[in-house]
Each structure stands twice: as C-alpha cells, then as structure tokens.
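So the structure is just underneath, and the comments pick up after that.
All protein chains but one are shown in place.
Residue numbering begins at 1 within each chain, and the chains themselves are lettered A and B in the order written.
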Amino acid sequence: MLAYLIRRIFAVVVMLLVIVLMTFGIFFLFPKMIGADPALYFVGKQSDPAAIEGIRQKMGLDDPILVQFGKFVVGLVAGRTYANGTDVTNCAAPCFGYSFKTEQEVFPLLMDWLPVTLSLAGGAVVLWVLGGVATGVVSALKRGTAIDRSAMGVALAGVSLPIYFTGMLFIALFSDTMGWFSRPDTEFAVDPGKWFNGMVLPWVSLAFLYAAMYARLTRATMLEVLNEDYIRTARAKGLTEPVVIGKHAMRSTMTPILTVLGLDLGALLGGAVLTEYTFSLHGLGYSAVRAISDHDLPVILGITLISAFFVVAANLIVDLLYAVIDPRVRLS
Amino acid sequence: MTTHRTSKRRLAAGTAVVLAAMLTATACGGDEGKEGNKPQGKGTFNAGINKVSNPSDKKGGELKFVGTQDADSWDPQRGYYGFMWDFSRYYTRQLVSFAPAPGQGSTELVPDLAAALPEISPDGKSYKFTLKDNVTWEDGSPVTAQDIKYGIERTWAQDVISGGPVYLMQVLDPKSEYKGPYKDKSADKLGLKAIETPDAKTIVFKLPKANGDFLQMLAMPAASPVKKEKDTAAKYGLKPFSNGPYKIDSYEPNKSMKLSRNTNYKPESDKIRKALPDTISVTFMANADDMDKRLMNGEFDLDINATGIGQAARATAIREHKGNLDNGQTGFIRYAVFPQTVKPFDNIDCRKAVIYAADKKSLQTARGGPQAGGDIAPNMLPLGIKGSDGSYDPYGVLQNDGKPNVEKAKEHLKACGQEKGFKTTIAVRNNKPAEIATAVSLQNALKQVGIEADVDQFDGAQTSGIIGSPKVVKDKGYGIIIMGWGADFPTGQGFSQPLVDGRFILQSGNNNFSELNDPAINKLFDDAIAETDADKAGAIYKQMNQKVSEAAVYLPFVFDKTISWRSDRLTNAYTTDAYNGRYDYASLGVVK
Partner (left out) sequence: MTDMTKTGAVNEPVAAADPGTAFLDVRDLKVHFPTEDGLVKSVDGLSFTLEKGKTLGIVGESGSGKSVTSLGIMGLHRVGQYGRQRAQISGEIWLNGKELLSADEDEVRRLRGRDVAMIFQDPLSAMHPYFTIGKQIAEAYRVHHKVDKKAARARAVELLDRVGIPEPHKRVDNYPHEFSGGMRQRAMIAMALVNNPELLIADEPTTALDVTVQAQILDLIRDLQKEFGSAVIMITHDLGVVAEMADDLLVMYGGRCVERGSAEKVFYEPRHPYTWGLLGSMPRIDREQTERLIPVKGSPPSLINIPSGCAFNPRCPYADVPKDNVTRTVRPELVAEEGTRHWSACHMSQEERTRIWTEEIAPKL
C-alpha cells in the first residue's frame, strides 16, 4: 500500500513535470516556430527595441528551452530572481513564475483565485450530486413513467445547453426580473449572507449542467444494478424497498459516480471557465481566459500547472477511494 | 438507434428554442416592467455630445466605473490605453493638460501643474515652466520640478518601464544618449541633459529641434511627475503615488480598483478637475453582455473602456434607453492600406481600382452601421483634427452614396494592365471581429471586378512583429491590410505622421504600412511641426491630407463612432475629442 502510494506520487510528479515541459514548449517554442516573439506579448503598445530586449533578458527567453524549464522547476522549489541588470524582481518559493503584464508573482495570484473557484465548485458539487443522483434514482425507479420522461427531458436540455446561455437565462429570470438573487459581487469575508445569495445562481447554473449528466449516469447505473442478483437476494431476505434501494443498490450505484465525480471535480478546480466568465467570478477559469487574451504566458503556465495538478491528484484520490469503496480492488 | 438519436436531438433543439424564447420574453418583459416602476431616464439622446449633460457642482457619492479590460498599466509612464490616459488624471497631473470642455474644446491645452503656459524661445527650442505653489503629493509634500523631470526620465528606462509612448524620448534625446534613471550614475538620478531644473519651481526643456506639438506630448501621462522615493520601478503601476485629487486605496489587476479623496490635494490649485465624487470604483468583469445589462440596470455609471454598447444589448438600449446614450466620434479611422512593395499595388491604378471597387456602405455595415460603426469616411484625416475636411471627397465616395463604382474600378484595372483582375491577400487581426467582417465585405466587393482576395487572419497580439515588419508583409504578400488608427494627440502630426511620413518606416513596429515616402509629404510635416500657430499648421496638414489621398495608398472605411452609456446618476458628462470621444472622467459627478 505504502509502496503503491509512493510510486503513484512519484508518477504524479513526473507527469506534472512533463505537463510543464509541454506547456513550455507550446508557449515559448510555438510562437518562435510561427515567427512570433513571446517578448512582444509583454512590451505593450510601444515595441521599443530596448523594451523588448529588457523583457527578453528578464524572462530568460534567450536561454535554451530546457534551461528555461530547469530554471522554472528550480524556482518552484527554491524561488528565483528575474533580473536584466537594472531591474531585479524576486519571486519567492514556490515561484510559479512572474506576470510581466501585471508585474505580480503568479503564485499569490493563484492563491487569490483558487478560493473563488473552490467555493464555486464546492457549492455546485453539493447541488449537483444531491439533485442529479436523486433525480437519477427516482427516474430509474419510475422507469418509463411521465416522471422519468420529463426528468430525462430536462436532463437532456441541461446537458445540451451551454452554461453561458443558462447562466444568462437565470440572471434574467431570477436576478433582473424576480430580484431573488444578486450577482456574485460580494466576497465571503465582507458579508457571508450576501456572498451566499450571490453564489446561488453560479452554483445552480454550473450544477444544472452536471446534475443533468449525473442524473443520466445514476439512472443508467441504477437500472443496471437493480438487475443484479444481489439485489434479488436482498429482497429475498425480506428487506424493505427503502433498504434495498438506499443501502444495497445505492452502494453499487455510487461507485462509478464517485469515480466520475472525482475526475469532474479535479477538472473543475482548474477553473469552471464558462461559469466564471458568465458571472464574472474572478477565479482560475476567468483568469485563464483573461491571461490568454492578454497573452500573459506565465499566468497561463501557472494555471495550467495548478489545473493539471488537480486533475492528476483527483485521479490518484479516485483510485485510492476506489480501493476503499470496492473491497475487490487491491492496490499494487 | 438512428431515429432515436435524431428525436433526442430534435427534443434538445426544441427545448433550446423554447428556453431561448423564454429568455428574450423575460428579458424584454423584465425591462418593460422596470421602466414602469422607475422614472424614465432623465437624459436625452446625445446630451453629452458638444455640450455638458446634467451640469452640477454637487459633491459626494460614489462614481462607479465598470469595464471588461484593465489598463495595460496604471503607471503614468507605462500606460498607453486611451482610457488610462483619461482616468489617470484622477491621480496624476502634468504641466499642462486638456481643457475641461466638450467636443473639440477639449483639445485646448491649459496649465495644470504649471502656473501658466510656458515661455517658448523664439526658435521654438526652449520651453520654460514655473510650477504652481500649492501642488502636492498625497503625503503632503510639494510636487517639484525635479519630480517632474524624474518622472519623465523613467521612460528612458525602456528595459524596465516599457509600454508607454516614447515621444518625449524621441524629441528630447533623439540619439538615446541617456540610459534612464535606474542606470544614472549621478546622485540625484537627474542626468538627462535636455531638461533643466534650476530650482524646485522651474523646469526648462531644451529641444534639439523645434516641435510644434511638444506641449501635446507634455500633456500625456508619460510627462507626469514621479517622486523618486516612492518609485517602485516595474511595480509602480500597482500603486502609483498620487498628486491628483484622488489616491488609489486598492487595486487588484483585472478585478477592481478603488479611489478615495486625496486629503492633501489642494482643489484651489486645479482649474481642470471638478473632483465631485467622494469615491471612485472600477469593477472589471468578463462578461460584456452582462456588463451592458448591468449598466442598463443602473448598477454602474459608465464603461471605463468606452468600447460602446455591445451588439446584444444595442437594440434594447436604443429602443428603451435612448436618453442614456451618446453617439459620438472616437477620432479613429477604420481603413484598408496597400503596401506598395506587394505587386501589383506598386501601381497606383491597381490601388485606385480597389478604392473604387470597395462597397463603403457594406463596409460601414460590417463596422456596425452608421451609429455603432460610424460615418463613411471620404479621406484620411478625422474630423476633430485641425486641417480636416469632411467634404473633401476625391474618390466620389459620398457623392456615390458609398456604393461601389465598378465602371471606374474596371477602367483603372485596365490602366494597371490587370484587365481581368488579379490575386492578392487581405491581412486582418484575428481578435477584431468587426475588422474581420470588413475584410470579408471587401473580399466580396473585389470579386465583382475580378480581384480574388484571400483573407489571412493573423495573431492580433503580434501586430508589430507581423504587419509591423515590412519584410514580413512583403514575404506574405499582404496587398491589403485592414487596420484602425487613432491619434495619440489630436494634431496632424499626432494622427498622420506615423502613417504616411516616409521617415517613420520602421523595421519592426511600423505603422506606415504602405511605405509611402513622398518627400513633398515629409516636408509638409516638417513645416507644420515647426509652425507654432495651430491654425497655420492645420492649413498645412490639409495639403498633406490631399497629397495622401492622391497617392491612393489608403482606403478609408469610416470615421469611427460609438454608442456610449451615460447613467441617470452622472452629472457633468460630455464627450471629448482629446480623449477619443470618451467622457472627461475628471469632470464627472454623481447625484446621490
């Protein structure tokens, strides 16, 4: 078990390094291949040669890609200094890079954005798991009825409609027309009540999409599980239906759902891009969009890395969790 | 299975349609309902154009800006975005600045930190300013001549302070002998020879060569003072030290900014800024459609970027909130330009063929129509600039109501020796949807006369390295480039010189894409710049503009206009030519 864990964590680190290297390649080599200059992205409107040279030196763009990569990795662990003779900028460990666009270290920025994304994903997860699983179970138990058909119809709409659309619809309905919920403008530390009220629509919009997917997954899994022999055994014992469904069938139904949930959550923690964009939440996703349109490469790299970390970590956690849920799985 | 899927898809599509209908219904219904409860907008359409809308001297309240785009930098020496220049007047002053007046009146320069306009030597090479007595920093210390010099010097440190305009560098130190204050060996870091500060109140600029627009350059934020002890170099833009009526309380890039009154500022020292609100907030959000909705909801007062109401909200805004709108000129021209190095655009007749073949009406529509796009432009000098003439129509564009003149186009094609048309490439920035639309419009119009044009969308963020490089333009065969241009300062020099003066052709970051290098035109610039009388200079720029039109290297589309939102709460709102049709932010106030 411990050996397995060490091996997996080692693999995670290697995978993250590969992702960093690939991101490096894409962001710093690709522009060169198409004849563009990464330094140009940072000099602003006026591209004075001295300014370009200054940026180039400071970023170390003249170094070979592997040297740049090495410096980045060292910076992650030990921090680093960006300097071009005149201008010296320190970046404390863990140094995820330095944004030459906003003149800020990337890591504190990430730590600033992460709670927003966390609170968005966290709230939405609760909603969609509760809503999606409940809908899926009811649909499965009432298979073929009007309840099932309408629930699955709504779920299909939920899966098909883009978040930007549902988000704007919810804003128009519940914020602008009904006035029930405000837009997410308030931070938790300022006014928890207002924060909560503002987060409702983003949570619901995001949860709607996922709840739809989870309802369909739950329904399909539940139907499959209900046909299992051990469910018949449970009934043959004289257990009541709530126990048969709630304990025996749910236990098996939750396994694939937890797997998908772990991966979805991992992906989501890298930024719920569309939801954050729609509701102008300043989380990792919105900042990624911002950074991409600003060509703020170090920030893009930082977000990519932290997103990759969450995905890879989620994979590991799901695998470990799987072993806990399913006694047949042995980690080796 | 197939039918099953199809029906599912149909169901999804159907649901989407129903929901979309609900959305529009509720959106309209909601707005109408609100109109019923809320008093109708107080303003009137275009109340802020050439006049002051809702004049008031009432102080207090919070002025709420919103925007989708943060400034490139709030460092006065690094910011180059137009709205940053307008907004920066809240926290920084210059020796001279633009007069607080609507429209063209705003282009007049008046003393700001300076007690009066400068004494200019007869040869136009020396400008001497005396500072006001009661100009102060946010810590209460006086703003000195040395602070101004130090601030201007920062631009020389291009390896650290990049991004801002470099006019002062080019005019004061054309050979780049000074290396900037961070490499300055002198104790006071004031080694730039072209600026002298004999005492704390006096500053003298020594120009190697006279420049009639020098004052314009001193009105830019790049000429702002910076207190050496407070200079944080590259990071200065995160919290500039204020010498204006407001100081920056907090700033989170791409998120928000809050300003409050600078208690050490002396209002009596300032005749330009009304400084009415107690606090000023800026909120940056991602969703432009939602931003327009929230402006219409009254949650914010105006768009700091002043990019105009977006397409999604435009119809509703015009229908239901017309009184909150101003439809003004931005001072930009949208155009196509023909690099003469790319065949057959070396031939003037081929260029004229394209000018005549273009459908200006369709190009205007592609830009957003007469209101959101602008008026069809017959020449290349925008209306706010001295020497411009909106009726100068050398290619009969207005006369022909913007329609293509196929006959003349074919005539010129024949004269060019390309009777059957030719092939070429239109280069357009990939991040500007309206520009892409104009490229497609032009492509279609050219097809009518047999000119086959490919549209090549290039990385908009790499503009200076792609179309800014004459070599790349030639190698890629960009016969037509779609661009837009606005003046950094509202004179013929500010608008036209980078575009048409042959001495401004650069190997990187070039803006004279046609590589027009006509000694006659170049000389007109020299004459106009040497002229200190603005009206006389304007007469020269008028000639320059005619010569540029005759060279047929530009195909102007529109004099750019925008539909800006002005909330009911705003007082003293008026658009300015000096700030590209934006409101004069320093004059704005809010009713409580």
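In this section, a residue touches a chain if its C-beta (ideal position, glycine included) is under 8 Å from a C-beta of that chain, and two chains touch if they have at least 3 such contacts.
Worth saying up front: this structure is predicted, and the values here are computed from it rather than measured.
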{"item": "Contact list for the unshown chain, restricted to visible chains", "value": "A"}
{"item": "Among A:A234, A:L269 or A:V318, residue touching the chain not depicted", "value": "A:A234"}
{"item": "Residue in contact with the excluded chain [from A:R56, A:H248 or A:H295]", "value": "A:H248"}
{"item": "For chain A, the residues touching the chain missing from this view", "value": "143-144, 226-241, 244, 248, 251-252, 255, 325-328"}
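In the analysis below, only the chains that are shown with their structure count from here on.
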{"item": "Where chain A and chain B are represented by their mean Cα positions, the distance between them in whole Å", "value": "38"}
{"item": "Chain A to chain B touching residues, read off their complex", "value": "31, 34-37, 40-55, 57-58, 84-87, 89, 102-104, 112, 153, 156-157, 160-161, 165-166, 168-169, 171-173, 176-177, 183, 185, 276-280, 282, 286-287, 289-290, 293, 295"}
{"item": "Partner chain A, residues of chain B touching it in the complex", "value": "8, 11-12, 15-16, 19-20, 22-23, 26-27, 29-31, 33-34, 70, 72-73, 78, 80-81, 157-160, 162-166, 176, 180, 182-183, 233-235, 237-238, 252-255, 283, 285-287, 289-291, 293-294, 297, 431, 459, 461-462, 464-466, 468, 472, 508-509"}
